[in-house]
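Every protein chain but one is kept in place in this view of the complex.
Read from first to last, the chains carry the letters A and B; within each, the first residue is number 1.
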Amino acid sequence: MAIEVRVPDLGEGVEDATISRWRVAEGDPVQAGDVLLELATDKVDTEIPAPADGTVLKILRAEGELVAPGEVLALLGDPDEEVPSPAAPTPQEAPAPPGQETPVPEPTPPSPPRAEVKATPVARRIAQEAGISLDEIQGTGPGGQITKGDVLRHLEGRGAQPSAPSEPVQGLPDEFADVASLPVRRAAADFNVDLRAVAGDRPLSSLTRHDVLAYAARHKGLDHLPTAPRYPGPQEVEPPSARAVPTVHRPAQEPTSAATPAPERLPGPEEEDEILVPHTRMRRLVAENTARSAFTAPHVTTMWDVDMRAVLAHRKAHKEAFARRGVHLTLTAYLVKALVAGVRAVPAANATWTEEGIRIKRRVHVGLAVALPPDEYGLGGLIVPVIRDADELSLEGIARRVNDLAHRARTHQLKAQELQGGTITLTNYGTSGSRFQTPILVQPQVAILGVGTVEKRPVVISQGHPLEPNPGDALAFVPMTTLALSYDHRVLDGATADAFCRAVKEALEHWEGE
Amino acid sequence: MSASISPQILPSEAETRLEVQPLPLDRLQQMYRTMFLIRRVEESLLQAAEEGKIGGAMHTAIGMEANAVGAAHATRPDDYVTCTYRGHHHALARGMDPGQAIAEVMGRATGFAKGKGGSMHFVDPEHGLMGANGVVAAQVPHAAGMALAAQLRGEDRVALTFFGDGALYQGVMHETFNMAAKWKLPIVFYLENNRYSEMTPIWRTSSVEALYRFPRAYGIESMQIDGNDVEVVYTAVAQAVERARAGEGPTFIEALTYRLAGHMAGDLETYRTEEEKALQRQHEPLMVLRNKLLERGARPEELEAIQAQVEEEVQAAVAFAEESPWPDIAQAYTDVFYL
Partner (left out) sequence: MTAPVMAQAAPEAAVQMRKTTYIQAVNEALREEMRRDESVFILGEDVAHYGGLFRVTRGLLDEFGPQRVIDTPISEQGFMGMALGAAAVGMRPVVELMYMDFTLVAADQIFNQIAKYHYMTGGLIHLPIVVRGQQGGGKRYGSQHSQCVEGLYAHFPGIRVVVPATPYDAKGLLKSAIRDDNPVVFLEHKMLYFTRGEAPPAEVEYTVPIGLADVKRTGQDLTLVTYGYCLLQALEAADALAARYGIQVEVVDLRTVNPMDTDTIWESVAKTGRLLAVHESYANCGVGAEVVARAYEEAPHLLRAPARRLGMAPVSIPVSKPLEDEILPWKQQIMAAVLEMMRA
């Protein structure tokens, strides 16, 4: 009886894996534990061992193919055993979708993995958004995989419209802003037109041939040139299949007319060399907010090194007690608290620039930037829940809220109002290993405090004059972190921003209380 | 008879002995100034090319300055001139602004052709320079067409076309000799014989030894002169222009000269020896004129002062070019048609 080699459970959230290499061939004898093949997922690469001794009877999936947990990869057995047709792959038990309470700026979570149907991630997304089952669709990709094109064809057949791809791609990246199209360049050359004069403040890429012709008609006295198309645009033309075929009367010996076939669909570029990942609502929001912020506020970032011995000692001393009360005491809680100290020292850091004046906020609502796990393309997400009135909370109160918000952010359970009203923001990229970044402000706030990783660094411990050599000078290895405060230079200046940082540093280095 | 295809012949050994009337001292000093300006502009351009500031092919006329300056002084600003891609000296001799010239070679918006023409396409209609040309001999019929226009309109303008020894073997050269002679066009054919067609000495490719004899087959008056003596050049061109204005048709001047720099920036110059260059340097045009000036009573300080002034002017021109903006990309599409 042949033994099936299946794709194991690859971990939470991993829907599929690619076969990177087979280490055995059909007919090879293997022993239990020998590596049969290597699988690559977006998270890890893994080796699949032989579940038992035997001979590789049949390899069912080729290198480069996408496979899902539970799928049969190969059959092992006696060398002279007849190869049975593989049993239908058993899908793994799908995890229950996380509960959804309220709308948050995050797309619908991905549907449970459908191990029995092979589809590209984009195809899955489109199918899901259009509310159709992948079972209905015939895959044309490698190994019967369902591609985006398959889903779109299917939808076209049904008359339904997928929501994501109907949004046109908005222009080209900025570096191509001045790349005019060939018809535009040709028209400029034909009629000696300065494209800048036609474009004014617009990028050259926005010009149409008729813009140039209209300009030439006006400024070069070429009144015969058409200033606008006299033919319908792409939106105004009915699809080929809907159009009437001209009636052709033919003598008997002439072959009869055939209807014009709809032009054959060619694969879109995303099925060739690139993949179009439609924007999630979150990606759009992040893009819009960061871009708006970067072009609104003049950003400056100031960096401060902080000795974390006091905080770490405090945390070590109180961690268990907090845990007993159900609170995971994170460094983030200390940082929120220290940030509040900064606001006390420099209230203008907790403010908004307006044309009338600078609005100083009496209440301190601290936004907490939380990263969401990336998808298979490394596209992550960012969400900023808010700890309201952080200045009135104890360390424990802050720690509780940090625990709660971070957990619910990652499980998509935040309420919309929990994302609003922040007055200043903390971002702890130290958790992903970074020493410092230059954060972008969350509009309309004027300050965002970034915290880098805490690590031991050599520090000079000096008793005497700070700059002159002293006999007692020594190197110590101190857990340090680097704070980076990005601030809106319309409101804060270098000195005031540093006053804020000094207060934060003081609070952390001389941690007292609770 | 001089075998003018040999690089061993000095320009001073040219066949035709013209009666040269000495030019006034101030005129000669003016000529010296322009010749020195050309020399320094060319040297600055070569340096810029070595520094990577200039792309493509750039051909300098170091050692050939007297041809341009003598001819420019012998013609009127409203006469027409065409020349070869080795044409910086003709433009500067006729009065082109050195800053615009250098900017053009560097492809800047302030160049005379907005950076579209470059080193090989010098043009300055205001001073009568109607175009240098990147194709050997192509500029020759252009000058004939300008002479034809002057003739059709009954004007007394003359066209002067410069070309190198290599151009003599292009068919269009002979087509133009024939039509110019047949129609008695007011044109001067000026051969700058520097003995090299690009990287090949002309003696390797020419079946004729004395190049000025070519056009005689078409009945064109011709002479062979010292192209490194600006007074000789002036005299020869003045005579030819006079004939042309009088309706007596074309004249052909073979001016012996020598290119002291390579064919183009970056030329390895494997085709000639240092000895040959040293020989030719004995009669290079700036030195010839400088000696002449000193002989005729000019003081060395005067010449130093001229040189210092030119030095300053050239430095300013280079700075102007280097600080000039690049043309806007939209300019790539203009000037294809005149509208």
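Methods note: contacts are C-beta pairs under 8 Å (C-beta built on N, C-alpha and C of every residue); 3 or more make two chains touch, one makes a residue touch a chain.
Please read all numbers here as calculations on a predicted model, not as lab measurements.
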Among B:I5, B:V41, B:I62 or B:L148, residue touching the chain not depicted: B:L148
From A:P232, A:G378, A:G433 or A:P458, residue that would touch the chain that is not displayed: A:P232
Which of B:F36, B:F112 or B:F252 contacts the chain that the document leaves out: B:F112
Residues of chain B in contact with the chain not shown: 80, 82, 111-117, 121, 123-125, 130-131, 133-135, 138, 140-150, 152-153, 159, 171-172, 175-176, 178-179, 182, 334-339
Residues from chain A at the interface with the omitted partner, ascending: 182-183, 189-191, 209, 213, 220-226, 229-234, 237, 240, 243, 246-251, 254-255, 257-258, 260, 263
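In this text, only the chains that are shown with their structure count from here on.
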Between chain A and chain B, centroid-to-centroid distance (C-alpha), Å: 65
Chain A - residues contacting chain B, complex: 178, 185, 188-197, 199, 204, 216, 220, 222
For the chain B and chain A complex, residues of the former touching the latter: 328-339
